[in-house]
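For this view, one protein chain was removed and the others were kept in their places.
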Amino acid sequence: MSKLKTLKEVVAEIPDGAHIALGGFAITRCPVAFVFEMIRQKKKDLTVSQIVAGMETDLLVGAGLVKKLEYSGGSLDRFGRLERINDKIDKGLLDIREYSGMSMSMRFLAGSLGVPFIPTKALLGTEMLKNLIAKNDPEVKVCESPFDGDKYVYLKALRPDYSVIHAQYADEKGNVIIEGPYWDAETAKSAKKLIVTVEQVVSTKFIKKFPEKVIVPSVYTYAVVEVPYGAYPTAVYKFYDYDREMLENYAKVNKSEEEFNKFLDEYVFGTKDFTEFIEKVGGVDRVNKIKADPSYGY
Amino acid sequence: MSKLKTLKEVVAEIPDGAHIALGGFAITRCPVAFVFEMIRQKKKDLTVSQIVAGMETDLLVGAGLVKKLEYSGGSLDRFGRLERINDKIDKGLLDIREYSGMSMSMRFLAGSLGVPFIPTKALLGTEMLKNLIAKNDPEVKVCESPFDGDKYVYLKALRPDYSVIHAQYADEKGNVIIEGPYWDAETAKSAKKLIVTVEQVVSTKFIKKFPEKVIVPSVYTYAVVEVPYGAYPTAVYKFYDYDREMLENYAKVNKSEEEFNKFLDEYVFGTKDFTEFIEKVGGVDRVNKIKADPSYGY
Amino acid sequence: MVAKYTTNELMAVTASRLLKDGENVVVGLGLPQIAALLAKSTHAPRLNIIYEIGVINPEAEEMGVGIADPRLWNESECFTSFVGTLGSILQKGLIDVGFLGGLQVDKYGNINSTSIKTEKGYRHINGSGGAADIATFSKRLMIIMKHEKRKIIEKVDFLTSVGYLNGRNSRSEAGLPMCQDIKIITNLCVFGFDEEERSLKLLSVHPGITLEEVVENTGVEFKIPEMVKYTEEPTEKEVDLLRNSIDPLKMYIK
Partner (left out) sequence: MVAKYTTNELMAVTASRLLKDGENVVVGLGLPQIAALLAKSTHAPRLNIIYEIGVINPEAEEMGVGIADPRLWNESECFTSFVGTLGSILQKGLIDVGFLGGLQVDKYGNINSTSIKTEKGYRHINGSGGAADIATFSKRLMIIMKHEKRKIIEKVDFLTSVGYLNGRNSRSEAGLPMCQDIKIITNLCVFGFDEEERSLKLLSVHPGITLEEVVENTGVEFKIPEMVKYTEEPTEKEVDLLRNSIDPLKMYIK
């Protein structure tokens, strides 16, 4: 009853039209390997939910797999913008539902708690709320609290079919250690099925040495996939830094659909799996250059 | 702007009638020193809220400081029951509001998040809910969710005037490290003013070595009070075990009001502070006997 | 091979066999914990044991006096909060089996762990702790208790934890999540509940116990199947594990 799976098999079982939450944040711990495999397997009509989107989401949207996106925006930090997402929004090719970061996180929190909704003052007065209401979005309602009669936004619990996060460690039972901040903890716990790609699969004995770092205990986890460098070229605290050159390149190509498609052809369709991709960009030499200093973690 | 205070001064500022949440659990990490000082200073008419009550709550109620108690029950684990609380309930001397453990924890969670309430299926069908409704308790309402029309208990956010927990470490800024499980994290974060008694005040440099153990960051903390053995005779993981003999004795005396009052006279009123109490029960010799084994933590 | 065993051992073994590998269980201290550990040592090595205080899958070397005893937290896989265990894992519906004791249980599987009616009025004992929540949100419930006429009754003095409420569909009509199964394991027998009325029904009688003894010691009528089975007996291995590795100090197993 080990939860270890290969990337190919776990992606193969995700149906077209699935609702997927992603765990990356701009240029850090983005499940890039997962997204590459999704693109290779040509999934379609996905709904994607995320607090703050990152490189992986831009790839997924740019490759045309996503029908609907719920998020609070995102970027490549100072490297650039998520231009594939921006472009599809501008052209009306994406059913876009914009939130604030906290309101997205509260929706995931409600999902992770198993409560039906959470009331909040977030979003009140914003154009995001106006647009959600105009679209008759079933996830938000403006209501008066029966306690104080005050106006709140009731945010419906988010329960994605799959959540996909990239973390440092997990054991084969699915106990997940996240080093550093864990903005994606509620994203992970809200899913019907949680898929975790990790840098390294470790023993449960190792897990038990750091019970305070197990941000996601095994009861939430559906599958553990070992993919070293699985977030490359984004950063994984304590493992490797982001690859500046690769991100600068990506921030250039994602400005044009044509250049972006060439990028996909070369790196995604032009490699059979993530290992081959890492080899293609320079292999051991390249990843050694961004290896984290153990005292700084980057 | 250090948040360090003495126990005497921090207790002195708590007004009669205050609403206080306590962090102990049966026989572990109970803020006993705090409660001793509250009794010495003869506070009255308190409202106390707690998930699962422990020895400190029985002391506070037994000493007559508490007018109203919201909790989900409690015990001295296998040592015995919270008989001072039970006795006051049976005699109608306590305005008692019984919840389940999770519903109490959700009330604290709502308070810590700053949301007005949280809807849950907890309590439905129970006699606790029936009694709360019969008492017109303003903290609970049975409502239909505007999303699914289903019946839920809306639990109003709990925002106690003070929460008091006992922890292993804090720095003078108020960053609190809790070793082991932290059932009381939301209790701590929900307060208007959080008072933390700790075994040891540490440097911020020490805190920064274990950012994943800082369960309560300084922004929540109002006062830090260093009280070594401040939870004695209850246990503090990694510091000391519970004192079996003392707990057995307490579980005996709390069965009778008379014996309990003698206990107070001897140990609480008969000592000027907690250090003197520790000296009275055997000082260094006694506490060395229950010193935690560093590999087990008890 | 069948072993010599005590009644407590039989209860622990019976409960342990009702747990399946890979399931998530919430247990309190005492026989529930013993049963869960036995299952983990035998047919269910992947059982996830969750304690409401915020501890998951510890490897206790000593039994401890309760879930607040740090002995129980040794070698945990995860430390979390009350919200992290019951508020999230349980409330989200991830708990397969909730394992409870109680002061009284009634014919619809409702449990009282709060207070008892006496001639002098109510006597408060303990309260819910997480028990009510565990009964509300677990997929299946197992109740372990001593078999006495005043403990298994028509209607509990105080309804702390909801079983099938008033029988039939009353639980779901009151808005609670579905409960797939409730079993009561006593020192005399195993009870279940019939599918329609959701009322108490005998499942098996412990070896050496007569049906009459069960009836005599039960404070409420219950359904009796035409053929009364005997509870399966512990194996030598199970008894050996209980005595020599799970509870060697005989804190809970006598």
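Note that the chains take the letters A, B and C in the order they are written out, and that residue 1 is the start of every chain.
By definition in this document, a contact is a pair of C-beta atoms (placed from the backbone, for glycine too) under 8 Å apart; a residue touches a chain by one contact, two chains touch by 3 or more.
Note that the coordinates shown come from a computational prediction; the quantities given were computed from them, not determined experimentally.
Novice: Using the contact definition given at the top, list the shown chains touched by the missing chain.
Specialist: For the complete complex, the undisplayed chain touches A, B.
Novice: Of the residues B:Val214, B:Val253 or B:Val268, I need the one that contacts the missing chain.
Specialist: B:Val214
Novice: Using the touch rule from the top, list residues of subunit B that touch the missing partner.
Specialist: On the side of subunit B, residues 1, 111-115, 173, 175, 189, 204, 207-208, 211-212, 214, 217-220 touch the unshown chain.
Novice: Just the residue numbers, please: which parts of subunit A touch the chain that's not shown?
Specialist: Those residues of subunit A that touch the unshown chain are 25-28, 51-52, 54, 71-75, 77-79, 81, 85-86, 89-90, 98-103, 105-106, 108-109, 120-128, 150-152, 180-186, 235, 237, 241-242, 292, 296-298.
One rule holds for everything that comes next: only the chains that are shown with their structure count from here on.
Novice: Which whole number of Å gives the spacing of the CA centres of subunit A and subunit C?
Specialist: That pair's centroid distance is 40 Å.
Novice: Measuring centre to centre with CA averages, how many angstrom lie between subunit B and subunit C?
Specialist: The separation of the two C-alpha centroids amounts to 28 Å.
Novice: For subunit A, write out the residues touching at least two other chains, lowest number first.
Specialist: 113, 115, 212 - these are the residues of subunit A that touch more than one other chain.
Novice: List, in ascending order, every residue of subunit C touching at least 2 other chains.
Specialist: Residues 76, 79-80, 83, 87, 91, 137 of subunit C touch two or more partner chains.
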